[in-house]
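For this depiction, one protein chain was excluded, whereas all remaining protein chains were kept in their positions.
A and B are the chain letters, set down in written order, and residue numbers restart from 1 in every chain.
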Amino acid sequence: MSDFLDTLSVLILLSSFVLMANKRIKSYIETFRIQSLLIALVAGIMGVDSLLTEGRFDILVVCLLIIILKVIYIPALLHRTYVNVKYKVEKDFILNIPILIIVCCGLVVFSYFTLATVDGLNESIFNIQFVNSVSVIWIGLFFMISRKKAIGQIIGFLVIENGLYITAMLSTQGMPFIVDLGISIDLLTAVMIMGLMVFRINEKFDSIDTDQLNNLKG
Amino acid sequence: MNSMIYILVQILVIIMAAPLVNGIIKKIKALTQKRKGAPVFQMYFDIYKLLQKNSVVSEVSSWIFKVTPYIVFTTAIAAALLVPVSTKLITQQIPGDFIMLVSILALGRFFMMAAALDTAGTFGGMGSSREAMISSLIEPSILVSLFTVGLISQSTSLPQIMNAVQNTGVPLLHPVYIMVFLALLIVIIAETSRIPVDDPSTHLELTMVHEAMILEYSGRHLALMEYGAAIKQLTFITLLVNILIPSDQLIGFTGIGALALSLVIYLLKVVLLSVIIAIIEVNTVKFRLFSIPNLAALSFILAFLGILQYFILGGSHV
Partner (left out) sequence: MGLLLLAVPVLAVLLLFIFKQNRIWHIISLSASSFLLIIAARLTRNVMLGGKVEYSYLGGFFYLDALSMIVLDIVLILGFIVSIYSIGYLQEEIKQGKVAAGKLRHYYMLMYSFIFTMVLALTVKNMGIMWIAIEATTLASAFLVGFYNEKKAIEAAWKYVIICSVGIAIALLGIILLHLSSFGVLASGRFLDWTALYDNAKSLNSSILRLAFIFILVGFGTKAGLAPMHTWLPDAHSQAPSPISALLSGVLLNSAMYGIIRTAAIVNHNQGNSIYTGRLLIGIGILSIATAAVFILTQKDYKRLLAYSSIEHMGIIAVAIGIFTPLSVFGALLHMINHSLTKSMLFLSAGNILQKYNTKQISQIKGVLKLLPFSGTAFLLGLFAIAGTPPFSIFASELSITVSIFDGKSIWLGVIFVLLLAIVFAGIAVTLFKMFYGNHDQKDLKAGETNIAGTVCILVLLTVITITGLFMPDGIIELINQAQSIIIGA
């Protein structure tokens, strides 16, 4: 089982690299969907395991929640937003893709070197999953920085959230159930609010390029 | 004696099977396009036909042009010798390792590019420059991914790596190996001039890379060039299937029967991978030349993540 989880954690990390290499908003959404699916798979494996060994089924509920929310609903929501804002195809990122990817590599190395020295985190099998999932968080953060479009930033935020989910899942078998539930609700509301804001930005600024949000300074 | 057998079997298997891979890929592509397509063995006939014919050599070209087909073919065979098709065959250390493999192939490639420049045709030069770019982008990821498996098995020799990996169980479930597998898959696509890097079935000047380099060749020379490319392709496929999908540990007995069985399984794996490559080729479109660095970057990242995962695991845990 831990082999499966190791591999899945690597694949999730890989999916965030793929996201970084994406150029179109449509493919951001698809990659995010795939990443969420992988996370749901992790939750599913852990859920079945905990059902068989301890008789708990809360992780399975969380898994179901992830599928409904992150695999189906949020991508659809984002897609709707994307269709409605009449997005023009433009270059969306600041640096070119190979450089972005190499920076991401640096982030993985960084999180490895920072986390490998912490007592209690540096036990081998646990460490790989932890490092990978924490790297997903940093890559999500970097994705937000590297993209200029508002929807790209929402996706970055979602990837950070995915990274947190997977960190919690792999390191602590998930947070207490009620907390997981609350996080999901928060996430949903956050995405809805951000989606609405994208509309308003588009309305007022005739673009969803966040570089134009530069009126407030000092 | 044993090494004689090794060389014999190795050369036989590789030479016999190499054109088959091309045949399978072409057949599958044809089938997905609702065509009947050429027979699987078409390439054997083509090569036979070409070998019968004389080759036309441009007056302005030098000896490099004439000698290159032979160098390409021999370097391909030499490279193939370094990658055992079956671990049941190895009884003693084979000289050479994967660094040598990469350099031998680089030698062949160097001559191929030189010959393409030699005829002073526009396409030749274009093909050479593109080939130089692609190969320089892709080579780091071959080396890094092979170093990763090398680190795990504490050796750079391919037979030893293969032996060591057999003890891992199912390597494709392992985080390190899965990264290396994906990285090498991209490497194979790039090295064997397949879509999305290059399109082997067209002669469109905007896109062709490998075809542009061998455009001036005909007859025997062309046969050798094509054959060399096919052998190189099979060598890479062998590398991938024998390292990352090891099967010889499943055969419990030794002797000639074991060898035969392991060769059969090997051929099955090769067919399987050819099918996978064909499917990838059918489902993707060719990239712009300037997008190829992105693909190479992806391959390098995969290899790099692989080596990183190895270190995260503490090295000993694999």
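In the analysis below, a residue touches a chain if its C-beta (ideal position, glycine included) is under 8 Å from a C-beta of that chain, and two chains touch if they have at least 3 such contacts.
In this text, all values refer to a predicted model and were calculated from it rather than measured experimentally.
Student: Which chains here touch the chain that is missing from view?
Tutor: Missing chain, whole complex, touching shown chains: A.
Student: Who touches the missing chain here, A:V10, A:I25 or A:I160?
Tutor: Result: among the candidates, A:I160 touches the missing chain.
Student: Identify the residues of chain A touching the omitted chain, counting contacts across the whole complex.
Tutor: Output for chain A: 118-121, 134, 137, 141, 144, 150, 153, 157, 160-161, 164, 167-168, 171-172, 175-176, 178-179, 182-183, 185-186, 189-190, 193-194, 197, 200-201, 204-205, 210, 213-216, 218.
The rule is short, and it goes like this: only the chains that are shown with their structure count from here on.
Student: Can you check the complex and tell me which residues of chain A touch chain B?
Tutor: 3-4, 6-7, 9-11, 13-14, 17-18, 21, 97-98, 101-102, 104-105, 108-109, 112, 116, 124-125, 127-128, 131-132
Student: Give every residue of chain B touching chain A within the complex, in rising order.
Tutor: Residues in contact with chain A: 173-175, 178-179, 182, 293-294, 297-298, 301-302, 304-305, 308-309, 311-314, 316-317.
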